[in-house]
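One protein chain omitted, others in place.
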Amino acid sequence: MFGPLVCKPQSSRNNKTGPWRTELRPKYLKKDCIACNMCLIVCPEACISGNGKNTYDFDPDFCKGCGLCAAVCPKKDIEMVKEG
Amino acid sequence: MSKTLFNSGHTACAGCGQSMAARLVIDAAGPNTIVANNTGCLEVFSTKYPETSWGIPWIHSLFENAAAVASGIESAIKYLGKGDEINVIAQAGDGGTADIGLQALSGMLERGHNILYVCYDNEAYMNTGVQRSGLTPFDTNTTTSPVGSVSSGNLRPKKPMPEIANAHGIPYVATASAGFPQDLQRKVKKAISIKGPKYIQVHVPCPLGWRHETNLTMQIAKLAVETGLYPLIEYENGIISARRSITPKPVEEYLKLQGRFKHLLQDPEEIKKIQDIADNNIKKYGLKVELQQ
Partner (left out) sequence: MKEFLEGSKAIAEIVKFCKPGVISAYPITPQTHIVEELAQIVADGKLNAQFVNVESEHSAASTVLGSVACGVRSYTATSSQGLFLMAEVLYNISGMRFPVIMTTAARAISAPISIWNDHQDVVSLRDSGWIQFHAENIQEAVDLHLIAYKLGEDKSIMLPVMVCIDGFILTHGVETVNMPSQEDVDKFLPPYNPPYKLDVKNPLTLGPLVDPEFYTEARFALNETHKEALELIPKITLEFSKVFGRNYNGLIESYQVKDAERVIVAMGSVCGTIKEAVDELRRKGRKVGLLKITSLRPFPVSQICEALKTIPKIAVVDRALSMGSFAPLASEIKAVFFGKLKKPKIISSFIVGLGGRDITKESIKEIFRLLTGKEKQGEFIDLKPELLKESYE
């Protein structure tokens, strides 16, 4: 029998949304990071990881380039740069 | 990848306030949670077969029935003797909550089910293309409350959903905002620690429908709170138990960042009406604190 249509947990990781980025991507400078965790907290894609000062970075496979992490960083330690 | 119960790969728009808030909510609630989700953006962008972003048992049935489906889930786990182990969350957008789903929600609240209901309030029917809902603010330009030569947008103020929920005599009601993520998570944790029906309404900016830059989601959500347009309140057993105090900013600061209010910027009379709504909230809920010298 086909159905019911059931999805395995967290299988959306098969769907890479990185190609959605057209103009900008974040650049984690890793200089003045105070490990406030805000970039990780606000990311709508849940694609930022890190644990401790200057360890945070984004996953280019999923980042859509919204720029929220850069906007929220209190130390301006994340920049939005031209997608290369 | 961070450890989360709402994972990457969903198809929400860049900068989506709802996808941010939904992750904060489920991560605060934890893995022993079952979610019933109304139809809407969140359901569509997170569960496109054969993939799902959710790491908890999750079910979608229809647009208006998550509260009733959750009532069945809660009754089933009670029957199974697991009522104390498992949290049940029903969640929906503003239209699914305040309009088409209001009856089912009211029934769920009145019957006393041990369920947390979360309304993600992005102030219009975004999934269908930005149509006006009962939670669309006054003077908003939407596709069904358009601005025209004889109209400055939506005719009515927001339906007072938190008060309506509170009027059911439930133990906990709160408003929250994507602009204050830790506060949101604290409220979710508090809610699930209380037995009975709980209602949390989260203000979630929608870059597409509100027409703002994707990197402004946080800032706009914060400004809604700081102007007094979206008061952050907690009710416990019917009485306001906490409020986020603000040093009020003028509403233009909030309005000017969003395309949906662009038509108001040259219209001081209409802005005054919106300022009155904010001032009224500030007075009604006692939000104002003076700056310390």
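Observations on the structure shown:
Just so it is clear, A and B label the chains in written order, and each chain counts residues from 1 on its own.
Please note the rule applied: a residue touches a chain if its C-beta (ideal position, glycine included) is under 8 Å from a C-beta of that chain, and two chains touch if they have at least 3 such contacts.
These numbers were taken from a predicted model, which means no experiment stands behind them.
Here the missing chain is touched by one residue of B:A28, B:I77 or B:V147, and it is B:I77. Residue A:G3 is the one among A:G3, A:P19, A:G52 or A:G84 that touches the chain missing from this view.
Residue B:I59 is the one among B:I59, B:I194 or B:A242 that touches the chain not shown. For chain A, the residues in touch with the chain missing from this view are 1-9.
For chain B, the residues touching the chain absent from view are 31-34, 36, 43-44, 47-50, 52, 54-62, 64-65, 67-80, 86, 103-104, 106-107, 110-111.
Operating definition for what follows: only the chains that are shown with their structure count from here on.
One finds 23 Å separating the Cα centroids of chain A and chain B.
Listing the residues of chain B that touch chain A in their complex gives 1-2, 4, 6-17, 19-20, 23-24, 46-56, 181-182, 207, 213-219. Residues 5, 7-17, 20, 40-49, 59, 61-62, 64-68, 70-72, 80 of chain A are the ones that touch chain B when the two sit in their complex.
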